[in-house]
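Please find one structure pasted underneath; my questions will follow.
One protein chain omitted, others in place.
== chain A ==
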Amino acid sequence: MWCSDPARLLRRLGLAPMLTLVLALWQAGAHAQGVVLVSAHAGGIAEVDRETAAQLYLGRRTTLPDGRGVRLLDLPAGAERDLFYQRLTGKNPSQIRAYWSRMVFTGRAHPPHEAADAADALGRVLADPNALAYLPAASAANQPLNVLMLLE
């Protein structure tokens, strides 16, 4: 036995599960946060189903079923963008980058507009009723937005 002090041993044994629990809760918190697909509340897109959203973000359509044209916004490369595409389209970051390079450079689709950051995406979606954007759930709270979908 590497530890002769029973009290210390107990503390050590107790510390590990405690740390694990704290880490797990913290990760679950980050995970539960997720990303939300949003539009402007004022005159913006009121609803979009998951299949349509996936087709829009795969460049397979540019309009909603009612014919309304959509302007898509992307976040810069990062965890939120990866999570959004993975959950919505089932494609991992390297698949989606290869996919979009094929779509753009064969002239099949125009890529979503890349916002500088979440604040920029928020500003642009609020200014354009035809815009769709995804944001970290926390930055969409208490904003005049339609939350169309939660992806976590």
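The rule is short, and it goes like this: contacts are C-beta pairs under 8 Å (C-beta built on N, C-alpha and C of every residue); 3 or more make two chains touch, one makes a residue touch a chain; residues count from 1.
Here is the rule we go by: contacts and distances are computed from a predicted model.
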> Name the chain not shown, per its UniProt record: "Polar amino acid transport system permease protein", "Methyltransferase domain-containing protein", "Septum site-determining protein MinD" or "Porin domain-containing protein"?
Replying inline: "Porin domain-containing protein"
>> Take the complete complex as the reference. Which residues in chain A touch the chain that isn't displayed?
In response: 51, 55, 60-63, 65, 67, 69, 71, 77, 90-95, 97-99, 101-102, 104-108, 110-111, 113, 128, 130
